[in-house]
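This is the structure, below, for whatever I ask next.
Note that one protein chain of the assembly has been removed; the remaining protein chains are unaltered in position.
Chain naming follows the written order as A and B, and within any one chain the residues start at number 1.
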Amino acid sequence: MESIKEIEAIIEAVLFTAGDPVPLEKLSDIIGHDKKTTKNIMTDLIFRYKNASRGIMIREINKGYQFCTKPEYNDYIAKLGQVRKKQGLTSAAYEVLAIVAYNQPVTKAYIEKIRGVNSDSALSTLIDRNLIKEAGRDDGPGRPKLYETTEEFLRVFGFASIQDLPVIQLNEIQEVMENMPLD
Amino acid sequence: MESIKEIEAIIEAVLFTAGDPVPLEKLSDIIGHDKKTTKNIMTDLIFRYKNASRGIMIREINKGYQFCTKPEYNDYIAKLGQVRKKQGLTSAAYEVLAIVAYNQPVTKAYIEKIRGVNSDSALSTLIDRNLIKEAGRDDGPGRPKLYETTEEFLRVFGFASIQDLPVIQLNEIQEVMENMPLD
Partner (left out) sequence: MSSALTNAYTIKLDNFEGPFDLLFYLVEKNKIDIYDIPIAEITDQYMDYLDAMQKLDLEIASEFLVMAATLLHIKSRMLLPAKETTDEEEEIDPREELILRLVEYKKYKDFSEYLKEQEKDWVLVHYKLPEIIPDLVIAEELDVSAEVLRSCYIRVMSQYKGRMNDVSKKMKRILDREKVSLKAKIREILDIVGRGIKICFSKLYNTAYKSRLEVATGFLAVLEVAKLGRARVEQPKAFGEIYITPRKDR
């Protein structure tokens, strides 16, 4: 008969490999002790893993046992993930941002009317980057979502408020237009 | 700064989650110590896991670290009923694997020169089993494909790295082989 230390090592090996919860019944079968004894061993083990300076602990789930990491180490574990850098803004995203900034709150339909192209992906990029956000719904037919710029937008561009946006004279738009070939 | 016990708990949590070998570099990044210190911590940990009455141990694979169960608990783990039995390799596949392991990266022509027999099917079995993989192309005429062993090879055969392979004397042979035309 194995010593208690040996049994605990077996349990560690078994729970480690299983990944999923191992039912009490199965575990007692594997270590060759009755369910009551196994439960006592597990209760003791759960307590000891919890209090020892260990990275993993045992969770009791649905009359089974499973290893999991202790929540306090989540930040370290997160570093295992692939590090992905968010790209800068595409010119499409810049355009949508400019339209939202100067016309907020504004619907997607308005943005697309100005740009003449579908702007879904640019919009979601901007929301993802926390530069614009939803701002309720328009009263018009279909009650479309409205978008406005965020605090992050002000921070990134260095504006104190939306009133800080650089002024655009109507004739500026005209001028550019006159210099543009029309067909 | 974390205590050594705390660091060890972090390492346990990280290695547990990763499943695959965690490169030394990544680990030292996560715990915030230089590579040398991390290596020392790991060497110590490997020793202590091995000698403590624990079900799992740490393996060094390809300059990374990975948890695995201790071999003596195989019978208990088998009772979980989730370990798939892998089909053994043919003698031909073992031979090809031996030749690749010692000469990597290596072409099929070289392997066949040593074995004196076509090795296509053994090669493809080994690739299927993820024990060898393509490793670019040789500069020679026809730019033939090169093969090398994988991390899985190290894992399955218990090597820490390719440098860990037992030394076999090939010097005298090498010369002869080099002077032989590879037709």
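Some points to look at:
Everything that follows uses one rule, which is that a residue touches a chain if its C-beta (ideal position, glycine included) is under 8 Å from a C-beta of that chain, and two chains touch if they have at least 3 such contacts.
Just so you know, these numbers come straight off a predicted model, no measurement behind them.
Of the candidate positions B:L24, B:I99, B:I132 or B:L146, contact with the hidden chain is made by B:I99. Set against the missing chain, the residues A:L27, A:M42, A:I58 or A:I77 yield one that touches it, A:I77. The chain that is not drawn here is touched, among residues A:I30, A:I58, A:I99 or A:L146, by A:I99.
Listed for chain B, the residues touching the missing chain in the whole complex are 16-20, 59, 66-72, 74, 77, 83, 86, 91-92, 94-95, 97-99, 101-102, 114-118, 155-159, 166, 168-170, 172-173, 176-177, 180.
Panel shows chain A; residues 13, 16-17, 19, 77-89, 91, 94-95, 97-99, 101-102, 113-116, 129, 156-159, 164-166, 168, 172-174, 176-177, 180, 182-183 of it touch the chain omitted from the view.
Definition applied: only the chains that are shown with their structure count from here on.
Taking each chain's centre as the mean of its C-alpha atoms, chain A lies 35 Å from chain B. For chain B in complex with chain A, the touching residues are 3, 5-6, 8-14, 16-18, 22, 26, 29-31, 53-56, 67, 69-70, 73, 76-77, 79-80, 82-83.
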